[in-house]
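For reference, the structure is listed below as structure tokens.
Left out: one protein chain. Kept in place: all the others.
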Amino acid sequence: MSTSEEKERNVAGGEQRTEGSSWRFLVPVIAFFAGFLVFLCIGWGIFPKILYSEKQQPIDFNHQLHVDEMGDCEACHYFREDGSFSGIPKSENCIECHESAMGEHPEEAKLIDQYIEPGKEIPWLSYARQPDCVFFSHAAHVRMAGLDCMTCHGPIGESEHTRPYQYNRLTKYSRDIWGWNIAGIKTNTWDRMKMDDCAECHEENGTNQACFVCHK
Amino acid sequence: MKLDRRAFIELTVGASLGAGAGITFSPLPWKLTDDVAIWTQNWPWTPVPSEGQVSHADTICNLCPGHCGITVRKVEGRVTKIEGRQGYPVNDGGICPLGAAGLQLLYGPWRVPGPVRRVGKRGERNWERISWDKAIAEVVTKLSDLRSKGKPDTVACITATDQGTVPQLFSRFMEAYGSPNYIRTASAEDTNELAMKLLQGKDASVGYDLEKANFILSFGSGLIEGWGSPVRTIQAHSKWRSGNGKKAATVVQIEPRLSNTAAKADMWYPVNPGTETALALGLAHVIIKDSLYDSTFVNNSTSGFAEWRKMVMSEYSPGDVSATTGLSAAKITNLARAFAKAGRPLAVWGRGKGTTPGSLYECMAVLALNALVGNINKSGGVWTTLRSTDLGWPEVPQDRIASSGNGKPRLDGAGTQNYPLVKYRPDELPKIINDNPEAIQALLVHEADPYFTTMDTNRVAEAFEKIPFIVSFSTYFDETAQHADLILPNDHYLERWEDIPSPVGFHKEVLGVSRPVVDRQFDTKHAGDTVMAIAKKLGGTVANAFPWDDYEAVLKEAMGADWDTLAESGYVAKAGSTPSGKFEFYAKPYEPIELEGDSYTQPLTLIPMELMRLASGAIGNPPFCTKTLEETELKGNDLFVEVNPKTAGDYGLADEKYAMLETYRGKAKVLIHLSEGIMPGLVGIPKGLGHTGYDDYLAGKGVNANSFMGVVEDPVSGLSATWGIRAKLTSV
Partner (left out) sequence: MKDAHHKGEGHQEGHGTVYKYGMVINLDKCTGCGACMVACMAENNIPFRKEDTNDRLTQNFWMRVYKISNGGSFPDNDICYLPRPCMHCEGHGHHNRTPCVTVCPAVATDYNHETGIVSQIYTRCFGCRYCMAACPYHVRVFNWWDPKWPEGMEEYLNPDVSPRMRGVVEKCSFCFHRLQRARNKAYSEDRREVHEDEYQTACTQACPAGAITFGDLTNPEHKVYELKKTPNAFRLLEVLGTNPKVYYTSSRAWVRKAADVYVGKEGSGVTHT
């Protein structure tokens, strides 16, 4: 910051010395601010749009409706008998209720026509998918540490529509890993899912920080 | 305003600095740095295995006659691991390297993707996919043609075993079709069965109660190198090696080479190879002389002892045997006494993994040693394990052509006047075909790879060229399949139902059923269904011989009352019935099995080495197993042969240097490995390398040990008793 200010002064000073025209020194200043503003806009506004590509979920899913009907998250996102976490439900879970249409919603019709009847899996795009080098135990966090789903996943259970899935063109990671704030600023615990965020919580709670706790 | 040079520079510099500052105050550089760092860690062509529900399923391994219980670990529909099945009566949780590498066989590029027909020359690996209907129709056309010409007996069929419903369906097919030439590939079981027929008068094989014995005298058996049911034997070995401070059993290995079994044994006696029979009889001599034998058993439960005793006492004194075997008379005497006094001694027969028939006299001499200490059909002893091929099926209907064909003598001479007691003589086939190219017009091969496993590979290749029509039912592009005209691929063993006979060498009867634990990966078909489909298309009595709808119906019917238990738990462990026949001592002095070759120009003796990490049978060694080979067994694609430094000195050979290995049967360049663990004058060659089939992952590594060996007929049984061949090594 100080460097740029100094440069600014130097440029302006030089101008005054040689030209003498009182407004002329503004040229580089204006140019500076113009450049500054343009690139600030690029950096904050356009760059994220270029960096991330967007896809729509195959079905517009209403979480709130399902939570109301089913009771809680674990009704669909359950733990398997071996303690592993099932994650996003498969078609076979949906069939339990939606073998035939329960209502007249077009998204339900889409589910049945395109996936359940042909016996296909729904190609859901996972917002919270971590890369292959990460081992994450839902059992450790939910069962043992008693964390609420919301702590990491936010109030997704209250959503009535699926939001678009964005992924980083360079890393191919979901935008939810870095967080929706392009500056990486987080206000809620669920805003980011980077290694630093895991480590931060582990440190606060005195949990083991060894590499093999979260990596595989 | 005029844009002079100065203003231009001021503008540009100003804007650039502004841009720089703007960028700096935006997340762009920081975010990009992070992303690029992540990007460098991401190698998108490195596979990411999919996650999902983990499940386990039990079945039985079918890669060797050991038949272990296995549990596959699955992630959704994928098999990700093969592990030993806990509590299975044969292997209780253990697994061997080949069994664990079964995964690679399931998913490997060597799978035959569906019925294929040869295009171009044999062995060129050019195949054309055809439909199942077309494939079956082609076989039917050919077989009908031979039948209509009245030559059904020119069709031969080779399977790896004759136990179980699928081999029996092939056998039944041959009978209904009208050919006596149903053949089983060679193994030590041939000799075991023959010995049991002669000594006990039973259709049976030999089972050893290894676990309960406390003195194991092994005549060259690779007890921990794949002999019998490999995992079970290794587990027995661990039992011998445990005990509170004291070993639970003494193990003595008679073998000219320091095999793993020899290294693990308490005593290793390298005797001159081929003189094992003499040693067994020499031990008997001492036991009789010192009256250490079980006289109650000998008097009550045996016959022919007096005459046998006379022979042993007159011809096999420790002094005589010492001269033959190279083992000192004192060692022979001590060994005999230790054996007889051990309490629960057990003499074990079957060279290496038991993949070759071997000498009948040697087998009988070893069994006689067990009888002498009263060790027949009792705990810690040798058991008569009944082998039945009778599945209670209705008699095969035969039309005129079939009965005329079946009336002809077998091509291999088994069961004829010359070889009355032998059931199969597979090693003879190449010679028969080479002598009479008309002999076999069509060959069906199921779950066997005779092209690779039969002795004298070069002659086998010649014979295969002469057979006009070869059909393989192989799951893999093995050597036989590569030289076939049609491949009608069988389901992989993890994809199919099949009854599994009792493991070889096991003293208990365990009937198992393997089941599909993974979806069919390719357009394959159960060989049982295929052979029945062929029979049904042939029509007439051939079709009538198969009243079942499909293979599952065959299996359920054959398993009868056991089916429910088998379907539930996968196996039935049966209480073995004790046959009450008397043990017969056979009083004939042994004739040594002569080696092929000329002792002057070929001064060395080549012997095969069977290794636990190297599959030497019909199944190609999967890449996992090949990786585990010692660097003194294979280097790149070059095979090592093992020689004693003394031998190397005599013949100008040097460690890790090339040499030409030559026998009457084959010649190839090999590398020399100097080992103090092999008797001078011998050359050890690993058995199981030198595949040409499968694909580049398996083929081209090393040389096939069988290509150096010829067939030496056992003077009594007529089976192949080859245990080595004379050889020459010259440095190149």
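The first chain written gets the first letter, and so on, giving A and B; residue counts start at 1 in each chain.
Please note the rule applied: a residue touches a chain if its C-beta (ideal position, glycine included) is under 8 Å from a C-beta of that chain, and two chains touch if they have at least 3 such contacts.
Just so you know, these numbers come straight off a predicted model, no measurement behind them.
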Legend entry - Option touching the unshown chain, where A:Gln57, A:Asn93, A:Ser159 or A:Thr207 are the choices: A:Thr207
Legend entry - Sole residue of B:Thr161, B:Gln235, B:Thr250 or B:Thr692 that reaches the chain not shown, by the stated touch rule: B:Gln235
Inset, instruction - Specify the residue from the set B:Thr626, B:Asn706 or B:Ser720 that touches the hidden chain. - result: B:Thr626
Inset, instruction - Pick out which of B:Cys61, B:Leu106, B:Leu372 or B:Ile619 touches the chain that's been left out of the picture. - result: B:Leu106
Inset, instruction - For the chain that got dropped from the picture, name the residues of chain B it touches. - result: 41, 43, 45-52, 75, 78-84, 91, 93-101, 103-104, 106-109, 111, 224-225, 230-231, 234-235, 237-238, 241-242, 258, 260, 263-264, 268, 270, 521, 612-613, 623-637, 644, 646, 675-680, 695-697, 701
Inset, instruction - Pick out the residues on chain A that sit against the missing chain. - result: 79, 82-84, 131-133, 135, 137, 139-140, 143-144, 205-208, 210-213, 215-216
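Everything below uses one rule, namely that only the chains that are shown with their structure count from here on.
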Inset, instruction - Enumerate the contact residues on chain A facing chain B in the complex. - result: 4, 7-8, 11, 15, 27-44, 47-48, 51, 80, 82, 84, 86-87, 131-133, 168, 170-173, 178, 182-184
Inset, instruction - Over in the complex, which chain B residues touch chain A? Could you list them? - result: 7, 10-23, 25-28, 30-32, 34-36, 38-39, 41-42, 44, 48, 51, 53-54
